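All protein chains but one are shown at their positions in the complex.
Chain IDs A, B, C, D and E follow the sequence of writing; residue 1 opens each chain.
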Amino acid sequence: MGGVIVTNPPKAEAKDVEALAGFGVATVSEAMGRTGLLGPSIRPVQQGVRVAGTAVTVLSWPGDNLMIHAAVEQCGEGDILVVTTTSPCTDGLFGELFATALQKRGVRGVVLNTGIRDTQELRDMGFAAWSRAVSSQGTVKATGGSVNVPIAIDGQVVRPGDVIVADDDGVVVVPREKARETAEKSEAREAKEAATRAAFFEGQLGLDRYGLRDTLKQLGVEYQSYEEYTGAGS
Amino acid sequence: MGGVIVTNPPKAEAKDVEALAGFGVATVSEAMGRTGLLGPSIRPVQQGVRVAGTAVTVLSWPGDNLMIHAAVEQCGEGDILVVTTTSPCTDGLFGELFATALQKRGVRGVVLNTGIRDTQELRDMGFAAWSRAVSSQGTVKATGGSVNVPIAIDGQVVRPGDVIVADDDGVVVVPREKARETAEKSEAREAKEAATRAAFFEGQLGLDRYGLRDTLKQLGVEYQSYEEYTGAGS
Amino acid sequence: MGGVIVTNPPKAEAKDVEALAGFGVATVSEAMGRTGLLGPSIRPVQQGVRVAGTAVTVLSWPGDNLMIHAAVEQCGEGDILVVTTTSPCTDGLFGELFATALQKRGVRGVVLNTGIRDTQELRDMGFAAWSRAVSSQGTVKATGGSVNVPIAIDGQVVRPGDVIVADDDGVVVVPREKARETAEKSEAREAKEAATRAAFFEGQLGLDRYGLRDTLKQLGVEYQSYEEYTGAGS
Amino acid sequence: MGGVIVTNPPKAEAKDVEALAGFGVATVSEAMGRTGLLGPSIRPVQQGVRVAGTAVTVLSWPGDNLMIHAAVEQCGEGDILVVTTTSPCTDGLFGELFATALQKRGVRGVVLNTGIRDTQELRDMGFAAWSRAVSSQGTVKATGGSVNVPIAIDGQVVRPGDVIVADDDGVVVVPREKARETAEKSEAREAKEAATRAAFFEGQLGLDRYGLRDTLKQLGVEYQSYEEYTGAGS
Amino acid sequence: MGGVIVTNPPKAEAKDVEALAGFGVATVSEAMGRTGLLGPSIRPVQQGVRVAGTAVTVLSWPGDNLMIHAAVEQCGEGDILVVTTTSPCTDGLFGELFATALQKRGVRGVVLNTGIRDTQELRDMGFAAWSRAVSSQGTVKATGGSVNVPIAIDGQVVRPGDVIVADDDGVVVVPREKARETAEKSEAREAKEAATRAAFFEGQLGLDRYGLRDTLKQLGVEYQSYEEYTGAGS
Partner (left out) sequence: MGGVIVTNPPKAEAKDVEALAGFGVATVSEAMGRTGLLGPSIRPVQQGVRVAGTAVTVLSWPGDNLMIHAAVEQCGEGDILVVTTTSPCTDGLFGELFATALQKRGVRGVVLNTGIRDTQELRDMGFAAWSRAVSSQGTVKATGGSVNVPIAIDGQVVRPGDVIVADDDGVVVVPREKARETAEKSEAREAKEAATRAAFFEGQLGLDRYGLRDTLKQLGVEYQSYEEYTGAGS
């Protein structure tokens, strides 16, 4: 089976990661043209926490956390560990012992396309985590895999050194080459959203702000009174 | 494809909505003969909040929130926005910009048979929301749909003006013609439950209170000691 | 259809239950050789609560809580009610009226392989609960079933008198004959984990602590620089 | 709880049903503006069979087929039985005994938003069936429900007398008032599709036939050579 | 972790297995009081095949088929291999090489609470199989487990030597001590069903045959004409 542990992959620049840390997951994804999101089944184990960091990726065998041990050594300040398995798995591959080791190394969180355990302990120690399942199911250390190779989760590719942003809404991955550009676009989008928010607060309608009345007309959507609608036979 | 935006549908009376607001979702459903519930996959994004209001319904294309913009204009004081899609969708069709507009108009919450985003912001601003998924996935405004037509979610029909009650246990819809009757039955049921609660607290058994010992006997359910049971061969 | 209500099954000893109450679900499962876990779909309705108690088991018909009424009478101090249905069901078979009766009898919590309702009330009264779904769907009392017979949930058998331990990570069942042994092994494991935690906190790697560098080598997992890896063609 | 058995509901006209029987489910749904489909989880138990008929609807309690017995009496020549439950259920509510009774009465098939059994026998006797699950789980006859009331399955309302068309692709419901209009539109659509099929067979592209090259341009979709694309940095 | 391979467990008697082989899964389950069914997610890979045999049970680690190799040696004439994993797994733990070995030993089929591969080859060689998934995902042989210990699948316990009956409708397990009794009850049930079938074919209604008109009345289910029903306001 072999597998490979890749050392010293390129990473997004720290200042771009910091810039991205200032935006929510939804904003970052929108700034990339509505792409980059891991799916809605990956949920936070805490509430109200947002992190951004550079990915250290792990590809593990189901029911086996050997490669997470190998990955810890590759993790450092500002990283986020991202773990998937070669086939679907909900076992608890990660818990507070790993978190202790990672937190000491300056790692900012973990994203698991599998299960997590010790969730209360993780909340208590302030180690941020997102996972597909919560499960106490323990694992073995018997089968190889890889660290810092590209992995795919929910239709999204995560490469080592890519930027991960995660909050209550989920997880987004920003390709490392697009980190700066995405941070800039996120800022522009946030400014635009602030203006929209103010306008909405003042009572402007999206129909008018975005010129959607024409769109509705072109699509053939009609306005009817309730009487017309029900009289029409439904 | 067209679609229709129905204006000024009839609504349940405000005083009946207020009356229903005093009961939990379970009580209201029981009062309607155990009907009216959207299914258990629609969950709140906050904890400890109960709302009641009149439905403004939206039928959207998957991945498209155009019709929610159209619906905002139809929403007013005391309404609850209820959104479904023409085929299953977990995208984040609704977020805090919409909530800002709706809150300003006196809307009490949103129920989404699809995804929601900006969940932390929604909690912060106190806008109540229930959804099938949490997802940052953004949407387009390209395909028509309808507003204020009857929609079906999880085996339940929601018509504009029907009463929605939602709390930590889920969401129930009360047909607008049955709002008053249901409020009255809910009150009766709650009184009955209070008596049962007191009796249970005093140690009375449901077996006795509901006359279930006879039921068990008629159904052929037998009491056995552990020795009889295991001696019987299992 | 019949069914049977078994009275006075043997139970794990109280002091062993108390000993197990001192450990988390993950620790207890590990101490049993990574077994005993109900699956990750059974989730707590509260956060930060751990309970341990002896199982009173219920096998109900879907949409029917008759046998839970029968089970209440069989419940006492230190028990945990464990309910499953003869086929998959998400209805709210259990709510605060049952919890009132059980809390009065000294029951420590409920585990439902089905739905629960009145979740906010349960949190308010401090009655611990784990369930597969949250649903207000009410039930009938029309079909027989059994109490205190062995039931199977998610690949795990629960017998009356077995020990249930539940926390934020899920639910584990300990066969009553193994309660003491498991408590002892849990303690040993926790001591070992404390040492590991300290070592990890000091910066030791799992690779070294568990001798995994050899494992990786034997499995053919190779270290490569990023240049070697990408030069190799991927 | 009661429930109601509605007798002699209006039905779509037989000649319109026959007309609709000539089209596939996809064509009929397109003819209604891409609506009317029960979801993809409802699958046929046979292959290569298409039926059309008028709905007799059943709302049953989970795990209970009492109301199907009541419905048989309401079924006649040209009908299709459509069954759902008050909460999700995969039990085998329907099997070959029911099929024997229904086939004798001229019923053309069954659509179950729940489980079915005796699938091989049903294939052998040529009784067409669609269901959400295949399950041998037997049922009781203990709880009331309704026959010939509107029911909702997968976001679609089915009323008694509506037309059901079902084939290998799934199941579509046509409101009885729209049966004729939908048959006509289906015919028009089929003619149009025949022309498209011929054109595609001759090599014409949908891009040209539907004028989509402009659409792509307006949406900002660009053509790039592989060299441009990869040189651009992805 | 260890695990155990149990040799020479007791088995149901061959003549009782043969007797049970004469009945469908639904009949056998009904004869046991509607119990014993593995759930509807375990599906056949072929159509029109029924088998009965004695269980050889396997508990494997996810992604690992080591214990199936150990189990082959324990399998003989008239057995059916039944495999589950310690946590949910869809990998292809079983394929035609195993089938070749088992078929040679007189094994009648396999039931997998996990994935299967080489499905076309299995159909070609006439080796009957039921599984939760079809997957080509290969496995390792690295982690221990058990053979011929009781396992639980979908709420059902399967012990070595119990009788498995499987057909197009699914899989049922008959405790070995109840094999004869269940065969007898199955025969009685089938006779009863034959009479019912004949009566239904002659046009008798289940409402009359089972005395359900009274049941409906007692439950408060009412008959209404369509005019009464719709005039009543719904």
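Throughout what follows, a contact is a pair of C-beta atoms (placed from the backbone, for glycine too) under 8 Å apart; a residue touches a chain by one contact, two chains touch by 3 or more.
Not measured: the values here are computed from a predicted model.
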Full-complex contact with the absent chain, from E:Ala133, E:Ile151, E:Ala183 or E:Leu216: E:Ala133
Sole contact to the chain not displayed, among A:Leu102, A:Ile151 or A:Leu207: A:Ile151
Option from E:Thr143, E:Thr182 or E:Thr215 whose C-beta touches the chain left out: E:Thr143
Given E:Pro62, E:Gly115 or E:Gly170, the one touching the chain that is not displayed: E:Gly115
Hidden partner interface residues of subunit E, rising order: 1-10, 66-67, 69-70, 72-73, 90, 92, 95-98, 100-101, 104-105, 115, 117-121, 133-139, 141-146, 148-149, 160
Subunit D residues touching the omitted chain (full complex): 24-26, 29-30, 34, 37, 39-40, 43, 47-48, 167-170, 172, 193, 196-197, 200-201, 203, 205-207, 210, 212, 215-216, 219-226, 229, 234
Those residues of subunit B which, in the complete complex, touch the missing chain: 1, 61-64, 86-91, 135, 137, 140, 142-143
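We adopt the following convention: only the chains that are shown with their structure count from here on.
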Equivalent interface positions on subunit A and subunit C, same or different at half: different
Taking each chain's C-alpha mean as its centre, the one farthest from subunit B: E
Rounded Å distance, subunit A centre to subunit E centre (Cα mean): 41
Per-residue overlap in subunit A, given as positions that touch at least 2 other chains: 1, 90, 135, 137, 142-143
